[in-house]
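Structure first, commentary second.
Every protein chain except one is present and positioned as in the full complex.
What follows is subunit A.
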Amino acid sequence: MLRFIVRRLLLLVPILLGLSVLLFAWVRALPGGPAQALLGERATPEAVAAIESQLGLDRPLWEQYLQFLGRAVRLDFGASLQTGQPVIDEMLRRFPATIELAVAALLIAVSVGIPLGYVAARRYGTWIDSVAVTGSLLGVTIPIFFLAYLLKYVFSVELGWLPTAGRADARARTEHPTGFYVLDGIVTGNLDASWDAIQHLILPALALSSIPLAVIVRITRASVLNVINEDYVRTAEAKGLLPGTITRRHVLKNAMLPVTTVIGLQLGVLLAGAVLTETVFAFAGVGKFMADAIVQRDFPTIQGFILVIAVVYVVINMIVDLVYGLLDPRVRVS
C-alpha cells in the first residue's frame, strides 16, 4: 500500500517536469514575448526592455528555465501581476472556495446521478430511461456559462429565490477561520452564516455539476445494464435473495467500479469548469482568479495555477486508484 502511494507520487516528477517545460515554452512563445504581452501592443521598446531585465527575460533561455524550475519546486511562482502578492498565497487563500464549490457540485452529481442512472437501467427502454438519456446528453452539451446565466436569470432574477453572486451576503459580518464558509458557520456556531453560504453555493454548484452529473448518469446506467445480465446476478436470484440484497451486494457493488473511476476523472472537469462558473457567479475562488489572470495576462498566476491543478489531478487519481483497490479485491495491491 505504502509502496503503491510512493510509486504514484514519484510518477508526479516526470509529469511535472514535462508540464514545466510546456508552460515555460508557452509563455516565451507569446507574441512579442512575455514583456510585450504584458504591456500590450502599444508599449514602447524602452518599457519592454525595462520589464525584460526586471523579470530576467534578457538572460539565456536555459538559465531562465532553471530559475523558473528552481522557484517552482519551492512553490514560488513569482508575484501575481494583478495584486503584487505571491501567486501561491493568492491561490491558497482562494482554494477553500473552489474546493467547497467542487465538493458541492460533486455531491449533487453523485447523489442524483447514481440513483438516476440505476433507475434508467432498471427501467431500460421506458420513458424514464429516455428522459435520463436525453437529459444527460443535454447536460454534456450545454455550455456551463450558458447554463450558469440561465440558472441565475430564472432562480435569482425572475424568481428571486437565491442570491445572484458571491459567496456570502455582503452585509454579513462573519469570521472565516477555515476559509470554507459553510464549515466556518458551523465552527463559529453561526448557523445562519452556514445557511447563507449554502444558498450562495446552490446555483454555481448546480451549473458546475451539469457535466459530471450527465457523465455519471450515463456510466452508471451502462454499468448497471452490464452487471444485471451477469451470471452472478442470476446466481443471486437463484438463491432467492431479497431484491434489496441483490441490488446492494451484487449489482451496485460491481456496477460502482467504473463509476468510481469516472468520478475521479470528473474532478478534473470540475476544476476546469470552476473557471467559468466562478466568473459568472463572481465566486471568489481560484477559478475566478485564473479567469482574471488570463484577461490581465498575469502569466505567473496562470503558470502556478496550471502546475497546482496538475498536482491535484494526479493526487486525485491516486486516491481513486486506492479506493478502487478497496472496492475490487482483484486489483487490490498486495
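To be clear about the criterion, a contact is a pair of C-beta atoms (placed from the backbone, for glycine too) under 8 Å apart; a residue touches a chain by one contact, two chains touch by 3 or more; residues count from 1.
Going forward, contacts and distances are computed from a predicted model.
Taken from the listed names "Peptidoglycan glycosyltransferase MrdB", "NADH-quinone oxidoreductase subunit K", "ATP synthase subunit delta" or "ABC transporter ATP-binding protein", the protein name that UniProt assigns to the chain not shown is "ABC transporter ATP-binding protein".
When the full complex is taken into account, the listed residue touching the unshown chain is A:254, out of A:98, A:254 or A:301.
The chain that is not drawn here is touched, among residues A:241, A:262, A:294 or A:311, by A:241. Seen from subunit A, the chain kept out of the figure touches residues 230-232, 234-242, 245, 249-250, 253-254, 257, 327-330.
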